[in-house]
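One protein chain omitted, others in place.
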Amino acid sequence: MEKVCRGLYIGRFQPYHRGHSQVLQVIAEKVDEIIIGIGSAQQSHQTNNPFTAGERVLMVSQAVEKLNVKTYIIPIEDIHRNSLWVSHVKSLTPPFQVVYSNNPLVMELFCEAGIKVGGTPLFNREKYSGKRIRELMQTDKKWKDLVPKSVARVIDEIDGVDRLKHIAKTDDS
Amino acid sequence: MEKVCRGLYIGRFQPYHRGHSQVLQVIAEKVDEIIIGIGSAQQSHQTNNPFTAGERVLMVSQAVEKLNVKTYIIPIEDIHRNSLWVSHVKSLTPPFQVVYSNNPLVMELFCEAGIKVGGTPLFNREKYSGKRIRELMQTDKKWKDLVPKSVARVIDEIDGVDRLKHIAKTDDS
Amino acid sequence: MEKVCRGLYIGRFQPYHRGHSQVLQVIAEKVDEIIIGIGSAQQSHQTNNPFTAGERVLMVSQAVEKLNVKTYIIPIEDIHRNSLWVSHVKSLTPPFQVVYSNNPLVMELFCEAGIKVGGTPLFNREKYSGKRIRELMQTDKKWKDLVPKSVARVIDEIDGVDRLKHIAKTDDS
Amino acid sequence: MEKVCRGLYIGRFQPYHRGHSQVLQVIAEKVDEIIIGIGSAQQSHQTNNPFTAGERVLMVSQAVEKLNVKTYIIPIEDIHRNSLWVSHVKSLTPPFQVVYSNNPLVMELFCEAGIKVGGTPLFNREKYSGKRIRELMQTDKKWKDLVPKSVARVIDEIDGVDRLKHIAKTDDS
Amino acid sequence: MEKVCRGLYIGRFQPYHRGHSQVLQVIAEKVDEIIIGIGSAQQSHQTNNPFTAGERVLMVSQAVEKLNVKTYIIPIEDIHRNSLWVSHVKSLTPPFQVVYSNNPLVMELFCEAGIKVGGTPLFNREKYSGKRIRELMQTDKKWKDLVPKSVARVIDEIDGVDRLKHIAKTDDS
Partner (left out) sequence: MEKVCRGLYIGRFQPYHRGHSQVLQVIAEKVDEIIIGIGSAQQSHQTNNPFTAGERVLMVSQAVEKLNVKTYIIPIEDIHRNSLWVSHVKSLTPPFQVVYSNNPLVMELFCEAGIKVGGTPLFNREKYSGKRIRELMQTDKKWKDLVPKSVARVIDEIDGVDRLKHIAKTDDS
């Protein structure tokens, strides 16, 4: 096991999109196995977190089938205590040697824990962004080109766009 | 029991007002028994949630005495996981056949769970709104006409307006 | 409201039985209104907690219809911190002046909080006991005489005895 | 997606053993894809739950590589509320049509939720049992024949037997 | 013990600054012993809560060494239920007779619980404010004069300013 080099990549994947694919392809060239952590796993049915962890597992698992490295797809619930988060992630995942992230908080936490952090490759963040895709969905604009075909199919089958539109109508009172 | 038709109506009731009464009167004509869920039960002493669950139980229970159907008044704590919320509500309440709500998230969640959702009748939302009543209270304006007399009495006896004014002074630092 | 004297009575009601009825009848002569707290509300589908809070609300609400005092039936989740438990109960219930209990921990906690505790009247505890009734159910013996008729009907309609027998087969591994 | 038949199999896998393999081989002939839920995911470093969820993900993922169906390996934390557990599991997993279990509580909960439950095939439970394997480990007896070779390797590499022996010395005071 | 008069003072101390020192000096003249509660103890690595409870214990304990009264420094996690918060604080601290606070919510909650609340003495809030100090740190401006020397040393040794700058780069997506 020691000889297997594993990298961790964490995202919310609301939804999984082609930007994620580009990152994973680059990581796949650097490590033997990739652990994909699905963050905020307990959240769903919110405008910025419309899909359940299980639905996101399905999206990711279909999208990564083409990668030629072994992957582990692990839902990770928020723990709301930054000082415990690294231990939380480590307890739920196989051992890993490097974390790939551009999120400053994630980088800081793993760095303070003495774990190597590699930046993720750049991709077109203007174009590929969960936030933007959710907005396109809500406003009935074209979004399918931005995600892998298998992901679009998952979203269709769970009526994901309708769900998002419905819950977006909620306001506070 | 199967023959009893129960309807569920959930609100935060911060505070209970005449708009709620109008809705309950209409529901009372459609079902045999009404379950009234007091949402965000764990919250209190906040500007948008000033009253405890117990105080709200008292308000609601006095206000619904005139309805000629049996009522159940059940505090329901937030669970912060939308995908578990329907099960949470069901575990705390007698069996029900229909949910009355105009809240899009509530409608979506019960709908996905295969439970019938009926819209609530319209009432004057500009006039009757918890938010508006709390603002009137904070600014020493007239609010008592907007709630049943028994509710105004409860709020007086717990010094509710004073509490609201005090906590409204809190700011972050 | 000050003039209304309310008493609190807390039980798990797994299930509600005739011993509970005897206690409530005595309390009903002493106070104007009774708050009935359904303890361990979050528990169900266990051999010592087979019924959900909602099912127990239904049992209790039907059984207390004959009492000629107003009742409030409030599910109360365990909080696993004894030092917070009295505040927890108070936040979920209308104000009360006296607690009726024979449970030493409950008595100690309310007593330390400066709240008056009255003992509950004696009844035949050998005969009327939730534990005994659950054992009778599991072993196909006669139990219906020990609970009010309306409670037996609720248990029948939710297939409560079958549920209890099924879950009792669970063992650890 | 509708056409894919998925089955769910949940265990604690403390550790994964050859009895689990036998069950999975039989399930693999009945469904297109298997979701393997790792129960009590939050537990570790206990005599009856020595391994972390991540360590168990590693054991299971290596052991199921020979199965010729797609697998999803999902850590599932305990939720301590039986009435929410089915929703909890469903929120973390891709959609499934059938659950394989011999655990009476699991069977009851999924059954009440209207989900099909298939019994798991019989295997030699005297011989293959997590409890027995943990006892063999603690007492320095032979246990490696009872688990797949890849699992024994994982346990060796994390010094699993030493961990188990150490924590077993804890007593209460 | 009855004769010892203890006062409670609660703050987040993100970070501890000279305004806090001024308050504590005044309180020290009024009571025999001071309990210093470190609020939001579970938070850290956030722009408005950069330091862990342990780091804040260290800051406070060094800063109060000059006070000539005994002090207790107690981390207090948020409980997210205002109606339980006073009991929560009381369960974690030695008995106290008076609370010093200018926070309206804290004052309201202790007041409703029948506990004496004393206002804290005025100090220059424009100058001494955790929020302002954190902003100075983030923008590389002078902040060390605003905190005791021992506190500046603690922050230097844990690389506190760097941590704050890193996590401040996080944005949502």
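Each chain gets a letter, A, B, C, D and E, in the order it is written, and its residues are counted from 1.
The definition used in the following text is that a residue touches a chain if its C-beta (ideal position, glycine included) is under 8 Å from a C-beta of that chain, and two chains touch if they have at least 3 such contacts.
None of the values given here were measured: they were computed from a predicted structure.
Student: What shown chains come into contact with the chain that's not displayed?
Tutor: A, C, D, E
Student: Just name the one of E:10, E:58, E:86 or E:99 that touches the chain not displayed here.
Tutor: E:58
Student: For the chain left off this view, which of D:79, D:98 or D:167 is in contact with it?
Tutor: Residue touching the absent chain, from the options given: D:167.
Student: Tell me, which residues in chain C touch the chain that this view leaves out?
Tutor: 48, 80-83, 103-105, 107-109, 112, 129-131
Student: What is the set of chain E residues that contact the non-displayed chain in the whole complex?
Tutor: Residue positions of chain E that touch the missing chain: 1-2, 41-42, 44, 52-55, 57-58, 61, 70, 72-75, 77, 90-95, 153-154, 157.
Student: Which residue numbers on chain A touch the omitted chain?
Tutor: Residues of chain A in touch with the missing chain: 81, 83-84, 86-88, 90-91.
The criterion applied here is as follows: only the chains that are shown with their structure count from here on.
Student: Going only through chains that touch each other, what is the minimum step count from chain C to chain E?
Tutor: Counted as steps through touching chains, the separation is 1.
Student: Taking the mean of the C-alpha atoms as each chain's centre, how many Å separate chain C from chain D?
Tutor: Taking the mean C-alpha position of each chain, the two centres sit 37 Å apart.
Student: Let me have the rounded angstrom distance from the C-alpha centre of chain A over to the C-alpha centre of chain D, please.
Tutor: Roughly 25 Å separates the two chain centres.
Student: Where in chain D do residues touch two or more other chains at once?
Tutor: Within chain D, residues 81, 83, 90-91 contact more than one other chain.
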